[in-house]
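For this depiction, one protein chain was excluded, whereas all remaining protein chains were kept in their positions.
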Amino acid sequence: MSEEPQKSVFLVMSGDFDHAFAAFTMASTAAAMGAEVTMFFTFWGLKAIQKGNLTGKRFFGRMVGVMNRGGIDRIGPSHFNFGGIGRWLFKKMMKDENVVSLPELRQQCIDLGVKFLACNTSMDVLQITLDDLIPGVEAAGAATVMAEAQQAQSQWFI
Amino acid sequence: MSEAPKTCVLVLMSGDFDKAFAAMTIASSAAAMGLDTTIFFTFWGLKVIQKGNLTGKGLFGRMVGVMNRGGIDRIGPSKFNFGGIGRWMFKKMMWDKGVVSLPNLREQCILLGVKFLACKTSLDVMEITEEDLIPEVTAVVGAATMIAATENSQFQFFI
Partner (left out) sequence: MSEVTPDKTLDARGLKCPMPVVKTSQEIKSIGVGGVLLVIATDPGSMADIQAWTKSTGNELVKMEKVDKEFRFLIRRLK
């Protein structure tokens, strides 16, 4: 087994709470085990790294910015969200079981050196700017990600 | 050190019939080709390895246990379920074309030595116990165990 660290790449396209939780759990764990981890957030996945302010420049952009508002506290589970009740319910059940919260888990990833990349094209289409994203995120394109993926031992699409 | 066989790791987070079918097909094929295969069932994916009884301890846990009841015969397709009609329809279409049923496919995976791992955190949050799972589940583990399995893996799938 070579001395080089393992590399792991995650493509996060889902903007759901449960998928983000799985992604950040796997990424932080891989990083904790010594891997160089990169997470590439595309389309709906951008919600997990947005600050949470309203986004959009022109009419449709701002419409999407309202309907698809980002922010790690705002995203809901993929099923049983029921307009937000499900999100509240799952957060409560997680807290009761002492499961780490999603914002804290994301911070763990950052502390462990996980690289956060944001998809250029998604940002343009959804009219989201780098300022709308949490600090520490770099914009990147598909070629950057695929190059990393080719070097990586594991690649995940969430 | 590359004497150990390459592994194949699948993380099944979806509880839908069609996604579970895809996952089990890939897993059984990989195992049949000699890859040491593991499926890590998390969150909604637990439904595929639940016995099908009602679950939950507290009020919310039992509520989730009713709305999200598990069991391999109970799960429906990700689209066009229409309250269960779609599930019946797709099962019938598969039967007519001689496609293996989902429970049989799961059995095949087990016979081929595919390891079934259950996510501890998901079990705790949804108040599902090990007794609520089918006995063939190999172990209840955390993320690190799953990530370790990927270190010598040829394929990794998140479904």
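Per-chain numbering from 1; labels A and B assigned in written order.
The rule is simple: a contact is a pair of C-beta atoms (placed from the backbone, for glycine too) under 8 Å apart; a residue touches a chain by one contact, two chains touch by 3 or more.
In this text, all values refer to a predicted model and were calculated from it rather than measured experimentally.
Of the candidate positions B:6, B:62, B:91 or B:120, contact with the unshown chain belongs to B:120. From the options B:22, B:63 or B:148, the residue with contact to the chain not on display is B:148. Residues of chain B that touch the chain left out of view are 120-121, 124, 139-145, 147-148, 151. Contact between chain A and the absent chain runs through residues 25, 28-29, 31-34, 97-100, 105, 108, 111-112.
Operating definition for what follows: only the chains that are shown with their structure count from here on.
Averaged C-alpha coordinates give centres for chain A and chain B that are 24 Å from one another.
On the side of chain B, the complex with chain A involves touching residues 1-2, 9, 11, 13, 15, 42-44, 58, 60-61, 63-64, 67-68, 121, 124-127, 142-144, 146-148, 150-151, 153, 156, 158. The touching residues of chain A, when paired with chain B in their complex, are 1, 6, 8, 18-19, 22, 25-26, 29-30, 32-33, 35, 78-80, 89-90, 92-94, 96-97, 99, 153-158.
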